[in-house]
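The other protein chains are all here in position, but one chain of the complex has been omitted.
Chain naming follows the written order as A, B and C, and within any one chain the residues start at number 1.
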Amino acid sequence: MDDGSERNQGHVRRLWGLRMSNPMRIRAQENQGIVDVKILIRHDMESGLRKGEDGVLVPAWYIHTLKVETQGAEVFNAQFGPAVSRDPFVNFRYQGAKGDKLFVTWMDTKNDSRRDEVIVS
Amino acid sequence: MKLNLKPIHLIQRISPRIVKRMTLNMLFALTLNVIFMLFSMNATSQEPSDAEFNAMLKRSLRAEGIAVMERMEQDATQALCSDPALIHSQAGKQTVDLIQQANLASIKPPSDGIYIGDWRRGEAIAQSGRGGTWADSGKERSGGGCYNCHQIDRKEIAYGTLGPSLWNYGKQRGDSKEVVTYTWNKIYNAKAYQACSSMPRFGHFHLLNQQQIQDLMGLLLDPRSPVNE
Amino acid sequence: MDHQRREVMRFATVFGLMASIGLIAPAQAEEWSRAAFAEKSLDEVFRVIGVNGADTSSALTFTAPEIAENGAVVPVMVSSSLRAEQIAILVEKNPNPLAAQFFFTARTEPFVAARIKMAETSRVYALVKAEGKWMMAVKEIKVTLGGCGG
Partner (left out) sequence: MTASILRLSLGLLLCGSAVWVCAQSSTEDVTQYRDMLVDSNPAELYMAAGEEKWKTPHGPKQTSLEHCDLGLGNGKLEGAAAQLPRYFKDTDRVQDLESRLMTCLSQLQGMSEQSLIDAPFGEGPKKELDEIVAYVVSRSKGAMIQVSTQHPKAQAFYAMGKKAFYTQAGPYDFSCASCHSQDAKRIRLQELPNLTSPAGAAKAWGSWPAYRVSNGQFWTMQHRLNDCLRQQRWPYPVYGSDLTIALSMFMAVNANGGLYQAPGLKR
């Protein structure tokens, strides 16, 4: 990457942005071979249809993809539009075991992303 | 149209003859109240003094937009109804009557003689709970917020229960002169019939204009209104 | 909740950075279908996600409240007795009906719960693709006012 370019500055901003995003809250509990996974994400999920206090539309900015991987394979892939609620919550189940390491990644429409991991209990 | 923010002292809004009679009565009642309040203060010794209390309000509140500090100046009705112990006392009962009379006397009938307006517009007014807060500009017309407390058209399931159901209001009561006048008065100034009703005085404080009250009357009394199905 | 708290570790999201500068595609398995989310009618969404006919089925359970006190958060839950490949949730009267879709592997149980926004009272469709065929359930959810509305 060329130094001093606008593109590079963009990355600095994004890095800062990544640092600022809040960790997800992930609960993953196994019962009789089925792992119940509950994910809460801090995100405004702006639809682009909401007016701010100044009466101007707030631009759309929402998570479009959420995926969960374990042992190198995807077990869950969610695609969101702007009609998923603010601070999204998702609950799914897969066949797994205690000790599984889950990697949860989200990506939003500004190309921000975040990845957290959790061990199944 | 702007909300009339300054509390209107009821005494100024009624005819001189009634004022004369009432002022005497009220003075008597208020004297009783003061004696009662002094007594109850000594009895519990916990009640903050009015000076302390008002100082606390003054340092805790500030004007914001249309919500100015003058809103904290109580009129006689508000002063009475802020004291639940007083309302149920002997002295209180007498004041209640006087307050109701004063509120009743302040009501203005429609200037064009028309009581029943458009129920469709009335429904929209009943639905809207907007207006009067520091977040409102004061330029837009306020709503009546009627569904906050009343069931009205049964098709609206999100209704409150602080007030009685108004479903079939006109169907049950008909449209006699008494019913029409009572309904107008109740919307205009609910305190005319119940000094400490929880219902705002929509006409008295100009929360709704004449046209809006006529439209709400239509919603309640027009036989074609869905309320009277 | 405390005792359940996991040490949630945060990675430097190398993946995200790589994706943002175009080194890799954002998602490898299922790429976000911008078109499906941009469509404005049910039929158009069905066409884009490949639904050409779906019937109600007792194999499908769709749980959602009859009344939502607020359209900003409406909880929905979809499950099926058949292994599911894909689940989609659509709100007929939203400007863009497709709210969310979920892709499952052979290890994923045919179950998902999420929370969606509804612009107004509307029918909500839950579609499940199982064994290559689509089935669906529909529910009308009333969106009401809970508070003073001021």
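By our rule, contacts are C-beta pairs under 8 Å (C-beta built on N, C-alpha and C of every residue); 3 or more make two chains touch, one makes a residue touch a chain.
Source: prediction; values computed, not measured.
Spell out the interface residues on chain A facing the chain that's missing from view.
22-23, 25, 27, 38, 40-42, 44, 85-87, 89, 91
Mind listing the chain C residues that contact the chain we can't see here?
Within chain C, the residues that touch the unshown chain are 1-2, 42-43, 46, 51-56, 63-70, 72-75, 77, 115, 123, 136, 138, 140, 142, 144-150.
So which bits of chain B touch the chain we can't see?
Contacting residues on chain B, toward the hidden partner: 3-5, 7, 46-48, 52-53, 56-57, 59-64, 67-69, 71-74, 77-78, 81-84, 132-135, 147-149, 154-155, 157-162, 191, 198, 200-201, 205, 207.
Everything that follows uses one rule, which is that only the chains that are shown with their structure count from here on.
Could you work out which chain's C-alpha centre is the most distant one from the centre of chain B?
Checked the centroid distances; the maximum from chain B is A.
Measuring from the mean C-alpha position of chain B to the mean C-alpha position of chain C, what distance in angstrom results?
Chain B and chain C have C-alpha centres separated by 48 Å.
Centroid from C-alpha atoms only, then distance chain A to chain C, rounded to Å. What do you get?
Taking the average C-alpha coordinate of chain A and of chain C, the gap between them is 15 Å.
I'd like to verify one number: the distance from the centre of chain A to the centre of chain B, where each centre is the average of its C-alpha atoms, in whole angstrom.
Computed value for the inter-centroid distance: 51 Å.
Among the residues of chain C, pick out those that touch two or more other chains and give their numbers.
Residues of chain C touching two or more partner chains: there are none.
Multi-chain contacts only, two chains or more: what residues does chain A have there?
Chain A, residues with two or more chain partners: not present.
List the residues on chain B that touch chain C in their complex, please.
Within the complex, chain B touches chain C at residues 127-133, 143, 145, 147-148, 157-158.
Which part of chain C faces chain A closely enough to touch in the complex?
Within the complex, chain C touches chain A at residues 4, 6, 8-11, 13, 15-17, 19-21, 26-27, 29-30, 32-33, 36-37, 72-74, 77, 91, 94-96, 98-105, 107-109, 111-118.
Which positions of chain C touch chain B when the two form their complex?
Residues 67, 142, 144-146, 148-150 of chain C touch chain B in their complex.
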